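Only a single protein chain was left out; the remaining protein chains are all shown in position.
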Amino acid sequence: MATYDYVEKAIKITRREFLGVVGVGAAILWTGAYAATDLVQDRTKYIKLRAAGLYRDDAKAAARQSHNNAAVGEMYKKFAGKPLSPLAEELFHTRYVDRSKLGGMRS
Amino acid sequence: MSHDSDGPRVLKHPLSSRLFHWGLILGFLPAALTGFVLWLKPGSDGFVNLAMRIHIGAAAIFTLSAVLYTLLCLDRVVAFVRRIFSYDDRDVGWLLVGGGYPQKMFLGRKIPVPPMGKLNSGQKMMGVAMLFGGIVLTATGWILYAFIPLAPKAFIYWADQLHLVVGIVLGLSLFMHIFLGIYNWGEFKAMFGDGTQPLAEAEDHNPAWVAREIEPVQKAAGGRQLPA
Partner (left out) sequence: MQGLRPQELAEIIAIDRKKCKGCDACKAFCPTDAVTGKYGAVHRVDGERCLFCGQCLVNCPFGAPQDTVDIVDKVIARLKDGRTTVVAAIAPAVRVAVGEEFGLEPGALVTGQLLGALQTAGFKILDTNFAADLCIMEEGSELITKIRHYALGEAAGHAPGPLPQFTSCCPAWVRYAELYCPQLLPHMSSAKSPLMMAGALAKTYGATEVWRTNPENVFVVGVMPCTAKKFEASRPEFASAAAYWHKRGSAGSYPDVDVVLTTRDLARLLKKLNINLTAAAEFSDADNPLARYSGAGTIFGNTGGVMEAALRTAHFVITGQELAALELNPVRGLKGVKAAGVTLRDAKTGREITVKVAVVHGIKENLGPIVDEVVAGRSPYHFIEVMNCPGGCVNGGGQPINPMGTSWLDKYKAILPWS
């Protein structure tokens, strides 16, 4: 039990001070909410803009299907024959490696 | 506890303020120490990770203390804010002589200093830094804790930069505060004791406060004892 003879006078909070405290608190909460909502949505913006660029490139292309790319047809005619031809298999196809069996394993 | 030999006493730190101070000791102090660890990252993964866990736990204590103190003791917070923003030419005079501390510490000489209120000029300036810095540290800290994979990179980057700079400034201020708090042993006793201080000591340290801001306790009949 503390004993003392003097104590600080009580203060009266003015309206302005009260609003100030409430304002600061609200600003902090709003910052957090903003971080969690508005800015998050922005994250996909760059993907969408770049993707839209490629779809624009597609829409304005003269030929829009791979088999209608005359240069590809010309290449097959002059060089590789046809898709899945032996030369196409040799140059355009590959095999895969089961890397889980490559050894030197570090768990 | 009897203080009769010391003469009249004044309640400097009511229980609520002392409890908040304990909240800062258990919250801000470990957060500051581990903050330096996280900044410099000395030692093993496990050590730095432990520092991170303590940092977050301490931050929770700090935030909870600050929020509760603001909500439950709004008058104390407002009084504090009023004090830290009131400056006049006495503060200039006080700052010019460094509050008399260098003379006292290095020359062993007590020089007259302009009369101060409950907080001297240095404490007021640190109070401003603590108020804004504390808000910034808390807000950026929780953003860094909770929103890192989610919030945009630039947002996180600047939150981290602010957290780092403000954290270093306040962390170093904290060490100064601890040193001066112990150096002024009477202040230490008041904060870690029952919150009271002999009136004579308060008059010496905080003359303007004693002159203007305190009043005698309404005595209960027959004694001077009152619950704190």
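A and B are the chain letters, set down in written order, and residue numbers restart from 1 in every chain.
The rule we apply is simple: a contact is a pair of C-beta atoms (placed from the backbone, for glycine too) under 8 Å apart; a residue touches a chain by one contact, two chains touch by 3 or more.
Every value quoted in this text rests on a predicted model; they were computed, and no experiment measured them.
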item: Candidate in contact with the missing chain, chosen from B:L26, B:I56 or B:L180; value: B:I56
item: Hidden partner chain, residues of chain B it touches; value: 38, 41, 44-46, 48-49, 51-53, 55-57, 144-146, 148-150, 152-157, 160
item: Touching residues (missing chain, whole complex) on chain A; value: 39-40, 42-72, 74-76, 78-80, 83-84, 88-106
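Here, only the chains that are shown with their structure count from here on.
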item: Cα-centroid distance, chain A relative to chain B, in whole angstrom; value: 43
item: Of chain A, residues touching chain B in the complex; value: 1-11, 13, 17-18, 21, 24-25, 28, 31-32, 35-36, 39-40, 42-43
item: Of chain B, residues touching chain A in the complex; value: 1-3, 8-12, 70, 74-75, 77-79, 81-82, 118, 135, 138-139, 142-143, 147, 150-152, 155, 194-196, 199, 210, 213-217, 224-228
